[in-house]
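The complex appears here minus one protein chain, its other protein chains still in place.
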Amino acid sequence: MGLTKEQIAQRIAKELKDGYYVNLGIGIPTLVANYIPEGVNVVLQSENGLLGMGPFPIEGHEDADLINAGKQTITTLHGSSFFDSAMSFGMIRAGKVDLTVLGAMEVSEQGDIANWKIPGKMVKGMGGAMDLVASAKNIIVAMMHTNPKGASKLLPECTLPLTGVKCIKKIVTDIAVLDVTPDGFQLLERAPGVSVEEIKEKTSGKLIVEGDIPEMQFN
Amino acid sequence: MGLTKEQIAQRIAKELKDGYYVNLGIGIPTLVANYIPEGVNVVLQSENGLLGMGPFPIEGHEDADLINAGKQTITTLHGSSFFDSAMSFGMIRAGKVDLTVLGAMEVSEQGDIANWKIPGKMVKGMGGAMDLVASAKNIIVAMMHTNPKGASKLLPECTLPLTGVKCIKKIVTDIAVLDVTPDGFQLLERAPGVSVEEIKEKTSGKLIVEGDIPEMQFN
Amino acid sequence: MNKVVDNADNAIHDITDGVILMLGGFGLCGIPENSIAALVKKGVKNLTCISNNAGVDDFGIGLMLQQKQVKKMISSYVGENAEFERQLLSGELEVELIPQGTLATRCMAAGYGMPAIFTPAGAGTEVAAGKEVRNFNGKDYLLEYAFDADFALVKAWKGDPDGNLIFKATARNFNPLMAMAGKITIAEVEELVPKGGLDPNEIHVPGIYVHRIFEGKNYEKRIEQRTVRKKE
Partner (left out) sequence: MNKVVDNADNAIHDITDGVILMLGGFGLCGIPENSIAALVKKGVKNLTCISNNAGVDDFGIGLMLQQKQVKKMISSYVGENAEFERQLLSGELEVELIPQGTLATRCMAAGYGMPAIFTPAGAGTEVAAGKEVRNFNGKDYLLEYAFDADFALVKAWKGDPDGNLIFKATARNFNPLMAMAGKITIAEVEELVPKGGLDPNEIHVPGIYVHRIFEGKNYEKRIEQRTVRKKE
């Protein structure tokens, strides 16, 4: 009943505004690039040193020297620029990136996020996630509302090691759009056909439901 | 009887070693570039953003966009590079510049230097001097041994506001070459025809004279 | 997203009395001539100007000094300007002198989101007065804060409609650093190329840092010290 990953990306794409510089994380966030609304020009930043990321190359035109932060072969666009990793995180820290979209394992009702480490499992590293969540002024988390075992990923407190504290502003899941407010998760929209009751059940952190909650629109 | 400014520069040029990156201050230090020994390749750094400073341009070839830190029109050489002021002082702070030559109003026997401000007179600013003296690992001061009133510029303590502390390693004046040691000014060489007695008279800080003091050689 | 403006007047339209400006350039090399002319024309007052130098009597920031538009200069070297000296001695003008590398690095810190940096420049001198001193590996460093400027006015050689900038020779100097540091960055360029007209490998300042861009006019590019040699 909930959204597909593509639909989550599609809903997040509606948050893009003309002129935004945007950093998209690996996974669902990457898909957002496929749904940028007509007439909205955004510039994609890849933290390995590129502004103005284009689509994947046409077969046979891959360039090993031109990859994104997910190590995928990509292309440039008119107006692209390359820079080193210090400048890349410099512009991120300086708040020049307007929107960051990334995945999460858990988000707390204070806006803390955990997405890099599961105790007891091989830890691969935080990559640029800690820099991004500590620096970006506007962060949207794209994730499933519950984990594969059915447990809520929206919690009073994160149980996993944190990636960043009090930094998440908005969450788009397969069943809901929520703002993180000082008072908890504020429910803004529900997925088509998903009831407020279901969202309540699947949200373990404090959920604020005020008035009528509209269904998400996709056009 | 003492050296001319050109001769001071000529004597300092003998301190240059092949492969050195060198920053030359305004005044006598600039003249050092005219006496670089045969077979010694040095690269001149200009702190406004150039490595590989060449000579003045041929008349009619001046480029307003190509100046040195003294705001003089200059040229580049094969192998030159341009960079911004932060990188310029970055390489200075990181100790990548092998030798800095600059003028001074006073030097103390501890190696303190004063060369930017005279109380009661219009203060123009320290420019890059404070960065250079605080960062360079190897600094030679080029100056007259006494001021226009005949007072020694080599003092137990500087009387003028400091540019940097405990940073000067060597001094070349119109009458002497001296190292700054933990015990005071060690006399190394005297100008042709200048007696050790005269140097003693004109040095107000502690002067160490050990053994025979040779005359400077210029070839 | 349209960063291109027609001219300097439009570019600086929201610069008002009392703001903090950064102005690129070293001496008269690489200064934002068009933006300065527009500021003089607009007549805004009580400006705080962060700039390595203060121009000469009749050019660069000197033109703003003539009109008494500057309340405070934050610079590393302010010679070659008689009107400057007069205003300073009469108390009309306030001056804060900062080591050149500190000035540059405090700009960079702002553009790189670093609230403060450590530098040895000025340790043990009057520049250290009132500042936090910290020893690393046996050497004293001063804690110096990132600048917080309302506008940065910079001059580049080439630029594109995305705001990407390329500088020429030593006209680069403070310009890229200030471009990255301004809350609003206004770039004037000698040549505004079409979108995609710059090689992404050669860009010195990525457009994300630049808010407005225009092609400047009638660059005078005055030389302060014309030094030449004879043909050999």
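By letter and in written order, the chains are A, B and C; residue numbering begins at 1 in each of them.
To be clear about the criterion, a residue touches a chain if its C-beta (ideal position, glycine included) is under 8 Å from a C-beta of that chain, and two chains touch if they have at least 3 such contacts.
Since the model is a prediction, treat every value here as computed from it, not as a measurement.
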Contact with the hidden chain (one of A:Pro37, A:Pro55 or A:Pro214) | A:Pro55
Looking at C:Ile15, C:Leu39, C:Leu103 or C:Ile117, which makes contact with the chain not pictured?
-> C:Ile117
Among C:Ala169, C:Val210 or C:Ile223, contact with the omitted chain is made only by C:Ala169
Contact with the hidden chain, among A:Ile36, A:Leu77, A:Met126 or A:Ile208, goes to A:Met126
Kindly state which of the options C:Asp14, C:Asp58 or C:Glu202 is in contact with the chain not pictured.
-> C:Glu202
With the missing chain put back, which residues of chain C would touch it? List them for me.
-> 105, 112-120, 136-137, 139, 141, 166-169, 200-202
Chain B residues touching the chain left out here are 18-19, 21, 41, 43, 45, 50-52, 76-83, 86-87, 90-97, 135
Those residues of chain A that touch the unshown chain are 46-50, 55-74, 76, 82-86, 88-90, 92-93, 112, 122-131, 134-135, 161-166
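Note that only the chains that are shown with their structure count from here on.
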Where centres are the averaged C-alpha coordinates, which chain has the largest centre distance to chain B?
-> A
So how far apart, in whole Å, are chain B and chain C when each is placed at the average of its C-alpha atoms?
-> 29
Mind checking the centre-to-centre distance between chain A and chain B? Centres are C-alpha means, answer in whole Å.
-> 56
Express in whole angstrom the distance between the two chain centres, defined as the mean CA positions of chain A and chain C.
-> 37
Could you list which residues of chain A touch at least two other chains?
-> none
Find every residue in chain C that makes contact with two or more other chains and list them.
-> none
